[in-house]
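Our next item is chain A:
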Amino acid sequence: MIVFSPRWILGLVFAFIFMASALAAEDNKTVFPAIESETGRLTIYSTTDLAAMKPLIEDFQKSSPGIAIDYLEYLTNELNSLASEACRKGEPLGDLLLSSSVDQLLKLANDGCAASHTSPETARVAGWANWRDEVFGFTYEPAVFVYNSRLVPPAEVPRTHVELADLLRERLDYYRGRVGTYDIRLSGIGYLLAFNDARQTNTVFGRLLESMARASAVARCCTGEIIEEVAKGNLYIGYNMLGSYAYEAALRHPHLRIVVPRDYTLVLSRGALIPRGAKEADLGALFLDYLLSERGQSVARSSAFYFTETGGLPPDVDGPQNLKESGIAQPIRIGPALLAVQDRAQRQRFIEDWSQSLIELNSPAWTRE
Partner candidate 1 sequence: MRILLVEDTRDVGEAICKRFEATGHAVDWETNGRDAAEIIDFTEYALIILDVMLPGMNGFEILKHIRKSGNAVPVLVLTARSEIDDRVGALDLGADDYLVKPFDFRELEARARVLMRRHTGGEATNLIKCGDIAVDRAARSVHVGKREVQLKRRELTLLEVLVARPGRVFSKDELLDQIFGFDEAANTNAIELYIGRLRKKIEGAKARIVTVRGLGYQLVSDDAP
Partner candidate 2 sequence: MRHERSLFARLARRISLVLGVGAALLVTAAWYYAETAANKAYDRLLVGAALQMAESLSVEDGILTARLPTSAFELLGLAERDRIFYRVIDTNGQTLTGYDDLQSPTPLDDVDNVPRVEEGIYKGEPVRIASATRVLADPAVSGEAYVIVAQTNEARSALTRELTLRATGLVFIMSLLAFAGAMLAIRYALQPVERLGAAVHRRDPHDLTPVSVDVPRELDPFVGSINHFMGRLNERVDLLQRFIADAAHQIRTPLTALSAQIDLLGADKLDKAGRQHYERVRERTGELARLTNQLLSHAMVIHRADSVQLEPISLVDVARRAYRAAIPITVDPDIVISFEAPDDRPFVLGDAVSLREAIVNVIDNALRHGAQHRLEVRVGASDTEAFVEVVDDGPGIPPEGWEKATQRFATSKSHEGSSGLGFAIALEVANAHGGTLSFRARDEKGFTVILTLPLYTGVVK
């Protein structure tokens, strides 16, 4: 049995940072040259898959053809470490940070690392998705269940968290090792979603966690991995997957199905933040305004994130007609409460608990890979 001490975790994080830094120079940077002669260069640090952002960036460049964009992609925790470090040193990281771990962005803003930005576009942002005009949520992404329709019979498709827990308990053998979720030790989003699950209903979450532990649930670093495995049939069910990635994958894999849970659905909004003192803060603001604008939202809906706050669910998604109106949507408010999520003692404690519940009971599954 492996004991997860804080030091161990810290070591792990640093290892990632090191790897990320090493990678940064080559692998994760994509350059979008200006369509016309270059008038400015915007550097975006993001945790969002390039595939999702690409349509947005290209559409943005149509309206601002003089702007070249360097797009650097990181894991959430990597990006957070880089940004905190940069802020501490007073050397801002890029001109715009995009992260699905809004709690990390919020912490950055709370530490004074963000610049304030107001415009007609920011005024349209819902109150829960704007903190101090510094951190803005620009997507609306439900945390969903995914399943492989060839492997999960229609009668067994879980539609609430309780149903999922019960299913795993009842069909323990069938689903053993076939349920995947985030490894919250590695994934900021996973931690954020799990923490909010725990806040939402402690008992249900406890039951679900226990069921998943018994069913030797598989923890992975990233949404993509789990979804791909579900699509391939290695895993049957994926829990707490980001709707946007899941839907994108479902478009490619016909057997991949999406369920928006009907008891409650956590909704995550990807955050955007302009670092304080950014060199091209104006360009960062310009791109941010684009993301928040009618046009950016419409592009996001059609080819990047698929879900929006207003409007119905995309086709072929099992769930209520309209997430917002159904009342089951629980947006994760971008506000000081996320500081509690970000508290290091809290995090350590929570991850320990989670690990104990999910991993240690099931260490073979963890070590299997």
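Definition applied: a contact is a pair of C-beta atoms (placed from the backbone, for glycine too) under 8 Å apart; a residue touches a chain by one contact, two chains touch by 3 or more; residues count from 1.
If you want to know what made the cut, all candidates are chains of the complex that A comes from, given by their letters.
Values in this document were obtained by computation on a predicted structure and should not be read as measured data.
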item	value
Options 1 or 2 - which one, within this complex, touches chain A	2
Of all residues in chain A, those that touch candidate 2 in their complex	109-112, 131-132, 199, 335-341, 343-346, 349
